[in-house]
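Missing here: one protein chain of the complex. Every other protein chain is in place.
The block that comes next holds chain A.
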Amino acid sequence: MIHFVLLISRQGKVRLTKWYSPYSQKERTKVIRELGGVILNRGPKLCNFVDWRGFKVVYKRYASLYFCMCIDQDDNELEVLEIIHHFVEILDRYFGSVCELDLIFNFHKAYYILDELLLAGELQESSKKTVARLIAAQDSLVETAKEQASSISNIIAQATK
């Protein structure tokens, strides 16, 4: 299974973290510091796998972002690379040629997409189309709710409650 997902920028800034195994806040920072050091220092033409504390970390760089996933020793590394690529493609489709800024300003959306893709550390949905449809459906749910909430009459109604 996947133990956690990290997105780290080339400057070492964390853009997204998702933990499927229990890690305390302290451990999380430690993990990120450690892995950031290892992964960011690796040259461009090396393999995408790092042995780390008995686990394997599979990472891939897309533009300025490193996508890292930590898996068990006997999980399939190439499969995870495909999952990463899958995730990136979905992001790309959703944001329309995604860039780091998109992820910075829509950090929660990136999470929601990831949640559709992975559940409990396993791949949930392997179809890009389906993920896009699901996300769109939920977005529309959220939007309608927001519209209701932000309509002036609603605010006034609340204020005069």
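Definition applied: a residue touches a chain if its C-beta (ideal position, glycine included) is under 8 Å from a C-beta of that chain, and two chains touch if they have at least 3 such contacts; residues count from 1.
We take it that contacts and distances are computed from a predicted model.
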{"item": "Among \"Succinate dehydrogenase subunit 4\", \"AP-3 complex subunit delta\", \"Beta-Casp domain-containing protein\" or \"AP-1 complex subunit gamma\", UniProt-listed name of the chain not shown", "value": "\"AP-3 complex subunit delta\""}
{"item": "Residue numbers in chain A that touch the chain omitted from display", "value": "1, 13-17, 19-20, 22, 24-25, 28-29, 43, 45-51, 72, 74, 76-79, 81-82, 104-105, 107-108, 111-112, 115, 119-120, 122-127, 130, 134, 137-138, 141-142, 145-146, 149, 155, 158-161"}
